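Excluded from the complex is one protein chain; the other protein chains are retained at their positions.
On to subunit A.
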Amino acid sequence: MGSEPRSAAAHRSVDVLASKLRRRQIVGSRATALETLLVLRQVIAKARFANLEQLVEIIRGVGRRLVDAQPKEHSVGNTVRKVLHHIREEHHAATQGTNVAAKPTSFSISKFVLQGQPRKHAAPQKSSESKGTLRENDPDDPDSFARGLKPVLMEAIQDVLDELETVYDNISKNAKDHIHSDEIILTLGMSKTVEAFLKSAAHARNYSVIVAETAPSYDGREMAKSLSTAGISTFLVPDSSIFSLMSRVNKVILGAHVILANGGMFAVSGSLMAATAAREHSTPVVVCAGQFKLTPLWNLYHEYGALDFGNPTDVLGFENGDLVDKVDVVNPYYDYVQPELIVAYITNDGDHPPSSIYRLLKETYDDEDNEL
């Protein structure tokens, strides 16, 4: 029955995405999340399964392949986890019927302590007694379970997709509460989220932005260009001047690559220095990021930000040919920024201090999916 879990077409789309990820043809957390979601939708649409476990296993298998292809794009794994979470929730709703309505209200601190996480109590009985119209492992009609569940699953994936598509709007809807008139904001690199946030704030406030160029990609130039065309008074500075300008900066707004379970984050290299300089000047550091960047992982690498290195040509090109063969050139992609340096995360799911990120994680993903 479940011997051939995926059809050939779905298989191919997974392969295509995996190789694109490996070759870094798709980069950026939102782009990878979107692509992953589209592939998962295809996989689920074509999948044949007779019970929940089989479906979960299929999706996990796809997730594992994609994550292995590019372990540094954490939003791939996050998207898979999120979809799994939604699948369980939908299945639970379909099988438990009315019981589910009472669930959210039953969450309390005491139960939280007793049960570890709010959803745990529902999990054990999940597949044991199937109620309602859904029947798992029906020997007469093995596809009946899939037929019954697929429409709701598609809906659930559509919800995730909608969330991803509106993530910038939702993050920036409260921008004017965070940026006030005549403030000077410092940001670095090119983050679409931060860009949307700053532009949204510019509708209501008149403020200035200092953009650090962020070597070696010099993405800050693109950011500065985009912000200045939106009518924001923008100053483009080299990374070296962050410290001397920090005394006049009111707020540092950064983008994130990944938000980790301890409240720290991986962000474009340079972020750690800006955040440290900000703390030295007691300037608040605010991070704008979509919820899909929340990752149930801890920083395993510490100082060497995520052990991911970029092309050394950007740092020392072949125009300096006499140096190239004598010198080691280092170009790390990311910095690990400790939670102590960050004041708040602004997400599409509300604003949170780094200390409550773990709780968001518990609500967003299921514990059993932390390892795909």
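Criterion: a contact is a pair of C-beta atoms (placed from the backbone, for glycine too) under 8 Å apart; a residue touches a chain by one contact, two chains touch by 3 or more; residues count from 1.
Quick note on the criterion: contacts and distances are computed from a predicted model.
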Listed names "UBC-like protein", "E2 ubiquitin-conjugating enzyme", "TBC1 domain family member 13" or "Translation initiation factor eIF2B subunit delta", with the criterion being the UniProt name of the chain not displayed: "Translation initiation factor eIF2B subunit delta"
Hidden-chain contact residue, picked from the options A:52, A:69, A:232 or A:286: A:232
Option touching the unshown chain, where A:144, A:208 or A:364 are the choices: A:208
Which of A:144, A:262, A:331 or A:364 contacts the chain that the document leaves out: A:331
Positions on subunit A contacted by the hidden chain, ascending: 184, 206, 208, 210, 213-216, 218, 221, 224-225, 227-229, 231-245, 247-248, 268-270, 272-273, 276-277, 280, 303-305, 315-316, 320, 322-323, 326-332, 335
